[in-house]
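Missing here: one protein chain of the complex. Every other protein chain is in place.
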Amino acid sequence: MKQLLKELTALNAVAGYEYEVIRYIAEFCKQYSDDIFTDALNNLFVFKKGKKQPKMPIMVAAHTDEVGFYVKKITEDGYIKLAASGNIDARVLPGKTLDVGTDRTRGVLGIKAIHLTRPEERKAAPSLKDLSLDTGCMSKGAVEAFTYVGDMVCFHTPFEEFGDNMIAAKALDDRVGCAIMMKALATELEYDTWFVFTAQEEIGMRGATVAAKRINPGLCLVLEGTSAVDLPECTPVKRSTFIGGGGALSLMDGGTIYSADARKYAMDLAKNNDVKYQFRTSANAVTDSSRLHVTNAGSKIIGLSVPVRYIHSPACVANLDDIQQTLTLAKLIINNVEEYYNA
Amino acid sequence: MLNIFEIQKKLVASACPSGSEKAIASTIAEIALPYADEIFTDALGNLFVHKKGEGKKVICCAHMDCIGFMVTDIDDKGFIHFETIGGFNPQNLIHRPIKFLNGQKGLITSEYKEDGSAPKKTDLYIDIGARGREEAEKLVAIGDTAVYEGSPVMLNDDLIMGPYLDDLIGCTALLYALTLLKDNKNDIYLAFTTQEEVGCRGAKTASYTVNADFGFCIDVTMVGDYPATTKPPIALALGKGAAIKIKDSSLICSKDIVEMMKKCAESNGIKYQLEVLRYGGTDASAIQLAHGGALAGGISIPTRYIHTPVETCSVFDVIETAKLTAACLDAEPVPSV
Partner (left out) sequence: MEVVNKIFELSKLFGVSGNEFSVAKAACEMLKPYVDEAGVDKFGNCFGVKRCNKPNAPKILLDAHLDEIGFVVTEVTDEGFIRFLPSGVDPRMLPGARMLINTATGFVKGIVSTVTPHLTDVASMKSSIPFEKLFIDVGFAAEKVKETIKVGDYICYDMQPFELKGGQICGKSFDDRACFVTLMQALELMNKEDMNVDIYISGSTKEEIGGDGAFCRATADKPDFSIVVDVSHAKTSDAPDLETIGCGPMILYGSRSLTKYANKACEIARAKKIPYVVEVSPSFSGTNADEVQITNLGVPCLVLSLPLKYMHTPVEVISTSDIQNVAKLICEYCKAFDMSMLGGAL
């Protein structure tokens, strides 16, 4: 799992540029699957036969895109101005380095030295429009030699093992979901299952909007990396999820009220198999679930997420045991789906 | 003939928030059963009441979900932390009695603030009287939902007041309309939809499932007849009849449907008003977009104090709405060209 996440998080994929990730995943899945194809939005569909065909299709989804940037403008003096793809708090940007384009030319988002600032400037949040990516080039032409307006820009964050059984990397939202899907589909499954790696989640769930139309699932399992705000001064009520508590089952969020009976099905599986789980206690944010469960005639929906600290920042932190517990629960949900359908 | 007040009382007694509409669905199904050819549900919990016919396929939605509350966490002292389901103004929530779907009573409250400032949503919590986490966890679980506690009352011989007119009064009107249908030509689907209050989610799948030629929804709408309102935000008043929707912020009603509704009202002597709503969306938007487009409109029941536990409307308007609904369900859109 660690190695897989290392490789997945080394790939760059902002919404609209999911190619590296879907190619990698498709290559991995080839030997385990019965059908692989992509659609107009670059959703990647992987179908795997199980021992039986379920009453209704089951679909598992995770998104391939990550928050990042597009090159918006190249200035005459060689700076790159950026447009954000996804929800990025500009306060995480100063002092970070970014990779531009598929060749990954590295640049830096500096802010001027503290000596040149006034105290009130330091109290204000930086904004993306005031930040410039500095690649060392001093002319527009020098920049245009390796990139273009519209090119992809991603956080430069090498994968690292961190603390005790933790990892630090970029894009754990939602490569961690992709990795769990890949591990699950590499195992023998009880039921035919659709694994859909969705595109363009971070800018409005565009891929998911069309993805479920093909499948018409009876049950949809959405795997995410979700905020863990288990910091000091953050009461348990406000932390949403916490590291070490296992996968988080969603109650509701800005786009979905998760099916209570499907959640109970997942909780019972977890309890009976000694799998750790927790609840996602905040109702903020919107995920692919919001689109998937109301597609066509609708489906039951389970949101299961790995708690991740500092999501949407250059360095996300997750716990390998949480990931393992989430994988175990995801497999149980897939492999017992007929029980749920019959209940 | 159904009694509007009695039906409404029955429905409010099984009111459910968006996403957990099981109890209300079975109450409605029970009332509808003698009049229906077929009753079924879908993955989102929508309840379909089918009245067969050979003519046009019609869908009429009234949403059976209500705004409410969901338990997100339980603290060591046994207080319940919650998220609101649907749109609320926090100041309408303080010191309100509520009940969980399992029957547990409680109240929403917040700690007294020394500076006298109004509590924010994050300051609110639910007190169920539990002495500590352990006791609380025996009474409610994370993910459980709750609604306002309360039952409707008649303010006079016409005005009904209580929680959840939005949109259980629409469901009442739709059930009433069902009893009025006799030997219908059209193939009629009454959809008691789920999750309207969080974005018309049930209506999306319901409209897809029915795939109707045309359809409309019954919902409550705001009024302008308040004491201090000199420039009403909307030209609607209680007791002046059903409101035929021209537009709201989620759709512009199909002209063919608006004309059909006017014609049905006029030929049946049904009193109506016209509704141009600036804010708020309804299930009609989902009907209009399903399967590449369908003709869609709405009939509304003018209601005061929407999304509070003291919503108020006129029984007369409800009956006019039901009559107009019954007429429209077996009518045909009036082509505008």
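A and B are the chain letters, set down in written order, and residue numbers restart from 1 in every chain.
Keep in mind that, in the parts below, contacts are C-beta pairs under 8 Å (C-beta built on N, C-alpha and C of every residue); 3 or more make two chains touch, one makes a residue touch a chain.
A quick note: this is a predicted structure, and the numbers were derived from the prediction, not measured.
> Using the contact definition given at the top, list the shown chains touched by the missing chain.
Hidden chain contacts in the full assembly come out as A.
> For the full complex, which residue in A:Glu7, A:Glu20, A:Glu160 or A:Asp192 touches the chain that was left out?
Answer from the full complex: A:Glu160 touches the omitted chain.
> Among A:Trp194, A:Tyr265, A:Tyr310 or A:Tyr340, which residue is in touch with the absent chain?
Going through A:Trp194, A:Tyr265, A:Tyr310 or A:Tyr340 one by one, A:Tyr310 is the residue touching the chain not shown.
> For the chain that's not shown, point to the residue among A:Phe47, A:Tyr79 or A:Tyr191 touching it.
Once the missing chain is taken into account, the touching residue is A:Tyr79.
> What residue numbers in subunit A mark contact with the hidden partner chain?
75, 77-79, 87-89, 91-92, 94-97, 105-117, 122-126, 130-132, 134-138, 142, 146, 160, 162-164, 166, 168, 227, 229-233, 238, 240, 282, 284-285, 309-315, 317
Here is the rule we use: only the chains that are shown with their structure count from here on.
> Report the inter-centroid distance (CA atoms only) between subunit A and subunit B in whole Å.
Roughly 36 Å separates the two chain centres.
> Under the definition above, what is the set of subunit A residues touching subunit B in their complex?
Contact set of subunit A toward subunit B: 218, 236-238, 251-252, 255, 257-260, 263, 279, 281-283, 293-300.
> Spell out the part of subunit B that touches subunit A in their complex, as residue ranges.
18-20, 42-44, 46, 70, 72-73, 75, 81, 83, 85, 122, 142-143, 195, 198-199, 201-202, 204-205, 208-209
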